[in-house]
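Take a look at this one; I'll ask things after.
Now for subunit A:
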Amino acid sequence: MRLKLSTLIAVLALSAAVGSATAQTVKIGVITTYSGPTAGQGDQLDKGFKLYLKLNGNKLPPGVKVEPIFRDDTGANPDAAKRVAQELIVRDKVQFLTGVVWTPNAAAIAPLTAEAHVPFIIANAAGWNIPRMSDYVARVSHTLPQSAYPLGKWAAKKFKRVYTVVADFAPGHEAEAAFIKGYKDAGGEIVGSARVPLANTDFIPYMQRVKDAKPNAIFAFNPGGKQATAQMKAFGDLELGKAGIKYIGTGDITADEELQNMGDAALGVLTVHHYSAAGDRPANKSFVAAYKKEYGEKLNPGYMAAVAWDAMDLIFHVIREQKGKIDPDKTMQLIRNYKNPDSPRGPIQIDPETRDIVQNEYLREVRKVNGQLANVELEIVETQYKDPWKEFNKAK
Partner candidate 1 sequence: MKHAGGYIADSRIRAIEWLPWAFALLCYYAAPSYLSLGSYILTMILFALSLDLILGYGGIITLGHSAYFGTGAYVAGIVAVRLTGEPLVGLLAGALAAGVLGLVTGMIILRTRGLALLMLTLAITSVCFEVANKATSLTGGADGLGGFSLLPILGLFRFDMFGKTAYLYCLAILFASWWLVRKLVYSPFGASLTGVRENNLRMHAVGAPVYQRLVASYTISATLAGLAGALLTQTTQFVGLNALGFQLSGELIVMLVLGGVGRIYGAFVGPLVYLVLQDYLAKRFPEYWYFGIGAMLVLVVLFARGGILGIIDAGILRLRRKS
Partner candidate 2 sequence: MHAALETRGLCKNFGALTVAEQIDFRLEAGARHALIGPNGAGKTTFINMLSGRFAPSSGQILLAGEDVTALGQVARVKRGLARTFQISMLFKNATVVDNVAFAVAERAGVAWRMLRPARAYREVVDESMALLETLGLTQDARLRVAELSYGKQRLVEIAIALGLRPRVLLLDEPAAGVPTSESQRILEVLDALPEEIAILIIEHDMDLVFRFATRITVLAQGKVLIAGTPAEIAADKEVHEIYLGERHA
């Protein structure tokens, strides 16, 4: 006999939901990374959430309030994340879970949400199959194939030989696989692949290896933050650009919040991604302006901050639709049909079938705008694009 986690928790969560139907305070558990080496990424989510709550926190039906509970998962630390999620569900009786930078953490939390019937809105963790782990998971961020696969197809037209360097964990493996598939199917040649440990800080040896293999381009994925900067600097220090090697990748490698730290080495780097602080949509302009007003003129929101904003918008939408009386299954129904034509990153919607995000993917180039580095959007490579990986790996 196989022991499933008991359904007791479901009963508890349901009774909590019923109990709170009269209370009208909706509790949202926010899990992000506040401490440890990767607190920078967590900070982006935190800033996006808090900005939304500050500006839109009152846009709720009369008598309805939200109470966010912020908790720290200390980094890519699945067991801590799982414990925190469990406590938020059992002890704080939250009606939503959101946040989560790291795929391993989200993968550890997802099964709990299936047991507890707590809607879980992922605001970053990109591992493609997480929504399949629980019917209560929806994702507003992205998957790596969503950007890496079209980039691969596009790169095959431009570059004959590519070297791939990715972070050694699930999202890295997915980015690598998706890029290579798109690239090879379109006729490109992969001259080498390296996987970099997640804790690595020195990219010089890896980039030297790339340089020695003499490709036309290097495809990179790393989990943003200071790793993105370190890799970019190594690219510049070793003068890979002068050796005729183009630096391309998913948007993580030129994340807006870090971009100014990277220096001129980043100029000309090409990425495919769903969000750029330099995007000239009106919704984005007002978002960036609000962000700068709140956190300082020098700071740019990165894609995680923008996604956190959207995640909160989605949650507020479903709270409004239910007038504060949250029913998990009805919530999921509403989420499946969520559309926002005017997000900072352009039109987005949730795919009713996979509960994953549908969005535009932009090809961007790092350029100087008003003396500052920016990811300038060149073209939309895919419009209202679903995660291609779920098409290639149909659920059985």
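Selection criteria: all candidates are chains of the complex that A comes from, given by their letters.
Quick note on the criterion: contacts are C-beta pairs under 8 Å (C-beta built on N, C-alpha and C of every residue); 3 or more make two chains touch, one makes a residue touch a chain; residues count from 1.
Quick caveat: nothing in here was measured; it's all calculated off a predicted structure.
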Item to check | Interface partner of subunit A in the complex, by touch - 1 or 2 | outcome: 1
Checklist outcome for this item: subunit A contacts candidate 1 in the complex at 1-6, 8-9, 12, 34-35, 39, 69-72, 76-80, 82-83, 86-87, 90-91, 103-104, 107-108, 111-112, 115-116, 127, 168-170, 197-198
